[in-house]
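A single protein chain has been removed from this complex, and every other one stays in its place.
Entry: chain A
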Amino acid sequence: MVVAAKTGNEAMAEAMRQINPDVVAAYPITPATEVVMIFAQFLADGLVDTEYIPVESEHSAMSACLGAAAAGARVMTSTSSQGLALMYEILPIVSALRLPIVVCEVNRALSGPINIHCDHSDTIAARDFGWVQIYAENSQEAYDGTLQAVKIAEKTSLPVMVSTDGFIISHCMEKIEMLPDDEAKKFIGEYKMEKSVLDIKNPTTRGALDLQDYYFEHRYQTSEAILNAKNPILEAGEEFGNKYGRKYGLIEEYKMEDAERVIVALGSTCGTTRDVVDELRGKGEKVGLLKIRVFRPFPAQEIATALSNAKSVAVLDRSDSYSGQGSPVYVEVLSALFKNDKKPKIVNYVYGLGGRDINLEDIKSVFENLKKVDQLEEKNYLGVRM
């Protein structure tokens, strides 16, 4: 292992260097710019031999990635917020064509009003486009997750986005351990596409007109593929753990064995919550954290099982859905629990939009409020001025 001080963006760029993708097509956007900027420097320094396509927009970036992936290339890109939004048109096409593109995504609030800081509205809005979604808690997980994403994508023939919290992780330098280059390459292995559109001896078509006769079957297959992606994700996380000591699953349970009050969250907030759990546990309070690492495929059964003994649960959403009801993570956790015989009381907290800080006291207040969960509204806002 190579110990280094890296920001989330540097960690992802280092993973990309080790992966050495065949093609990267990218357009810079804050706070993800550095990922491709550092990668471009690696290219200029001769450390990778990627075909790097500096395109004129994110729409073009994802379109170029799609073409390259259909030709059988190992393809990556990076983006954030409005950049991901400009890719939305292409994202479901990539998954429908079963192309294993990996995106290093840096979570940033969607405009408007314009804001460059972290929330999950960009990737959460892309949750139903047939992409695997992995949320990293810190720079280490960003690095580890990016390597695993390549393996997962190529195993499942599905695109994967790995995201970090904008600025909070993307620009925070932390201690990380990286694999030696040859070990990283060994972990991801070689990629040989089964049916490349450039294989002229065995001609195939991707992206043809697909009407009443077959469109339905293809979309059904995408749905099946996402469902079946759970095992490859678990296998990649398990293999990584066995080889390098850091094991990953779909969810992570922290001090959940006898936890009565539980916070469910994604991303960097899990780290802050972890420290609050430790502090309150020190005072004898039975609190726990359930981290959702993989949001797509949604680990419904795993979450339902993990929460079955809890008395009260707060689901923290770093995006608001403007649906007139709870936010996306909450609604999905709630629905996962519906079939459980034993159900905890469950409430939703929307927090941290546009990078609003969430500190230890905020998390403590949520655990405190869970003591009197019956008095809470179903949907609550943490840290907003009303």
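Assume a residue touches a chain if its C-beta (ideal position, glycine included) is under 8 Å from a C-beta of that chain, and two chains touch if they have at least 3 such contacts; residues count from 1.
One rule holds in what follows: contacts and distances are computed from a predicted model.
One chain of this complex is left out of the view, and of "Purine-binding chemotaxis protein CheW", "Dihydrolipoyl dehydrogenase", "Peptide/nickel transport system permease protein" or "Pyruvate synthase", the protein name its UniProt record gives is "Pyruvate synthase".
For the chain missing from the display, the contacting residue among A:Thr269, A:Ser321, A:Asn348 or A:Asn369 is A:Thr269, taking the whole complex into account. The residue touching the chain not shown here, chosen from A:Arg17, A:Arg74 or A:His117, is A:His117. Against the chain not displayed here, chain A makes contact via residues 3-5, 7, 31, 116-117, 138, 165, 167-169, 171-175, 268-269, 271-272, 274-275, 278-279, 282, 357-360.
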